[in-house]
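Here the complex is missing a single protein chain, while all its other protein chains stay put.
All chains are identified by letter, namely A and B, in their written order; residue positions are counted from 1 within each chain.
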Amino acid sequence: MNTDPAHLSTNEFIKGLWRENPIFVQVLGMCPALAVTNSVINAIAMGLATTFVLIMSSMLVSSLRSFIPKQVRIASYILIIATFVTVAEYFIQAISIELHKNLGAFIALIVVNCLILGRAEAFASKNTIWPAFLDAAGMGLGFTFALICLGGVRELIGNGTLLGYMIFSENYQPWIVMILPGGGFFSLGAWLLLFNWMKSRKERLNLAAENSH
Amino acid sequence: MSLPKKTLEIRTSPHLKSPIQTDTIMRNVVYALLPVAAFAVYLFGLAALLVLLVSTLAAVLTEHFLCILNHRESTIRDWSAVITGLLLGLTLPPALPLWMVACGGIIAIALGKFMFGGLGYNSFNPALVGRAVLQASFPVAITTWYPAMTPDRFSSLPASSLTMPFMKPVWDTVTTATPLGQMKFEHIAAETGNLFFGMSGGSVGETSALIILICGAYLAARNMLNWRIPVTIFAVVAGLTAIFHGISPETYPTPQFMLFSGGLMLGAVFMATDMVASPLTTPGVIVYSAVIGVMIVVIRFWGGLPEGVMYAILFGNAVSPLIERSIQPRVYGTTSRRAKA
Partner (left out) sequence: MNHHHPTLNPPATEPPSSWPMIRALAGIGILCSLLIVSTWQLTLPTITKKKNEYLEKAIYQVLPGATSKKTFKITPDGKVEQFEGEERGVQRVFAGYDDQGRLVGLAIEARGQGFQDVLKILYGFSPEKQAIIGMRVLESKETPGLGDKIEKDPDFLANFKELDVSLDENAQIRNPIVPVKHGTKANPWEIDSITGATISSKAVANILRENTLRLIPVVMKNLQTFEDGSLAGNGP
C-alpha cells in the first residue's frame, strides 16, 4: 500500500468518481437523480449545485468540527447545509430564471440529499479541511457525472437531442416515456445493471488470475 | 463398491399432480386466441396480420435469446411467449408502425417477464407491460386508429406500417376515432350491435365481443381459465355503470356500451386471467376482479384517457400480492391468525 500523503489525497478525490460513486455504487441521493435528469442541462445544473453545497458544507463542518458538540451535530450540519442550499438557489435564480423553473422544488430538496449529510457525518467531521474538500469535490463530481450519464441517455432517447443539439435525423421518433418519471427508473436500472456487470466481471477475472497462479 | 439400492424413495410434496401441464394450458390458450386473431385479420386486413406476426415473432425470439444469454434451456416450447406476443398484438392499433410493434414485443418479454425471473415469477401481465411502455413512449401513434372493413385492406398496407425503424410515421389521412374516444370527447354513443360483432374502429383484437366470449367459454369449460375473473369484472362494471347511467343518462354511457366497447372483453377474458399475476384463492380472485372493475369505470368516466382497461389490470396485478396476503386461507390444523393474535 502506498501511504505517502500526496497519494492519499488523490485517493480521497478519486474514490467518489468511480469506486464509491454516490449514485452507481452507494445508491444515494436518488430523489434528484430520478427527478431532474430528463435533460443533460438540468442534470449538469443539479450536479453542480449539489457539488457546490457539498464542498462548502463539508469544509465548514470540517473547520468547525471541534466547536460542535456531538449531541447537536446533526442539527448543526442541517443548518449549515440548508444555508448553502439557499445560497445556491439565489445564485441559480440570478443565472437563469428558466433553469430555476426547470429544477423547481428540487433545488430546495438538496437539503435532504442524504449524500451531503452522509459526507458531513462520515468524513468531514473527522478530517481536516483539505481532505474534506477533496472528498466533497470527488463525491460531488462523481454525482454530477452520474446525473449526466442518466440525463444523457434520457435526453438522447426521449428527445433525440444532446444538450439541445439534434443527434439523430429530424424524423427520429422520440420515446417520450424516457423523459417522463418512468424513464428515470429505466435508465437508472440500466446503468446499475452495467455497473454491477462490470464489477462481477472484474471479480471473476481476478479470481481466474489468482487460480491460475 | 456400488451403493446399496434404495428401497425407500423420498419425495417432497406435492405428491398429486394434475395431468394438465403448463404447456397444455398455454397451447389451448393459443388455440382460443386464434379465432380472435383471425377475425381481427378479417376486419383490418394485412395490417393486422403483420402486427400479430411481428409481435409474436419478437416475443418468441426475445424469449429464446434471453434464455441462451442466461445459459438456460430455451423456454419457447411452453407457448407462453406466443401468448404474450399474440395478446400484445391484439391490444395494438392495426396501423401502428411495425418497428414499434417489435419493440413492444421485446419490452414485454424482457421487462415484463425476464426482469422478474421468467414464467411463473412475473408480477404483471407481460403483454400489458409491453403495451404500457409503448403507450407512454408513443402516445400519438398508439391512439391513431384505422377504420375497420376498408375495401382494399387485403391488397394494401397503411403508409405508417412500414415506417423506417426509429423514425416518425407518416399517417394515412383515413384515421378514425374509437367508440370510447367519441363517447369521452364528443358524447356520441356507438350502437351496441356494431360493438358486439366488432364492426368498429379500435385495436386489432378488441373489437368482436362475441368471438372473445365464445373462446373464453371454451377455455373455462376445459377448466383452463378462472371464469370468476371475467364474470366478476363484467358484473362490477355493468353494475356501477347502471347506477351512474340511472343517475345521469346524458353524462354516462349505458352498461352494454361499457361492456362491449374498447378492450374490456379481451382484457377481462384473456389478460386479467393471467395465472401468475392473479390471486389463487376464490375470495382473493373476487376481490382482485372487483378492484379491476372499479378501476375501469373510474378511469373511463373521470380519467384523462378514454380507455382504462390496461391500467386497471396492471393495477390489479400490482395489488394482487396484497390481496393474497390479507385473504389467506387457514393452514389445516392451525388456529386462525386472529385467534393467535
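Keep in mind that, in the parts below, a contact is a pair of C-beta atoms (placed from the backbone, for glycine too) under 8 Å apart; a residue touches a chain by one contact, two chains touch by 3 or more.
On a predicted model such as this, the values are computed, not experimentally measured, just so you know.
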Residue of A:31, A:75 or A:190 in touch with the missing chain, whole complex considered: A:75
Chain not shown: contacting residue from A:90, A:130 or A:185: A:90
Residue ranges of subunit B at the interface with the undisplayed chain: 139-140, 143-144, 185-186, 304
Absent chain, residues of subunit A that touch it: 64, 67-69, 71-72, 75-76, 79-80, 82-84, 86-87, 90-91, 93-94, 96-98, 101, 158-159, 174, 176, 179-180
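Going forward, only the chains that are shown with their structure count from here on.
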Whole-Å gap separating subunit A and subunit B, where each centre is the average of the chain's CA atoms: 40
Parts of subunit A lying in touch with subunit B, wherever the complex brings them together: 168-169, 171-173, 175-178, 180, 182
In the complex with subunit A, residue positions of subunit B that touch it: 97, 100, 133, 136-139, 141, 163-164, 166-169
